[in-house]
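Left out: one protein chain. Kept in place: all the others.
For chain A:
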Amino acid sequence: MVSQIDKQIERQFRVEQFLYREADLLDSWEWGKWFELFTEDVRYWMPLRRNLQRRERGTGQLPTGLEMALVDDDHTQLKMRVQQMSSGRHWAEDPPSRCRHLISNVVVVEEDEAKQELVVRSNFIVYRNRLEREVDIWAGNREDTLRRQGDSFRIASRTILLDQNVVLSKNLSVFF
């Protein structure tokens, strides 16, 4: 008889290992394999981080649903980005940047047994060293919906919250 706590430990272990291996694919420039981790109904979304007055904070983050985002991709768009990375002519990442995705504070927020889905939050620091001396460091938080598939998961949605208001880099040409 497996106890409840054992189940949670195993679930936590599987989730963390999944996220670490995903990060490893990105840092190894294996964008094609990385893309296979996403479901076809995925929304890969990086909304803006806004400075609002206290009383307006949290109210209507998306008042019209039309708010601009840094990234707002479906499966097709994400695939085009991955193809661009592999095109040999995407100069922003060719030669590729050296990146380090550090994933931490992994918390399973909820689990939907019926849908076989987990909502998982994690923090990230992404270090990018580009060409010679250029360095960008981005920190933020992700909220993923992970859908169970066999022993592993697929990412059914990802919301990336970058902790920068004005993006402090010349582009965001890497994946988060």
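Throughout what follows, a residue touches a chain if its C-beta (ideal position, glycine included) is under 8 Å from a C-beta of that chain, and two chains touch if they have at least 3 such contacts; residues count from 1.
By definition in this document, contacts and distances are computed from a predicted model.
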Missing subunit (named according to UniProt) among the choices "Carbon monoxide dehydrogenase large chain", "Ring hydroxylating dioxygenase, alpha subunit", "Thiosulfate reductase PhsA" or "Cellobiose transport system permease protein": "Ring hydroxylating dioxygenase, alpha subunit"
Touching residue (missing chain; options A:Gln12, A:Thr39, A:Asn129 or A:Ser169): A:Ser169
Contact set of chain A toward the excluded chain (per top definition): 46, 48, 50-53, 56, 63-73, 77, 80-81, 83-84, 87-93, 131, 134, 165-173
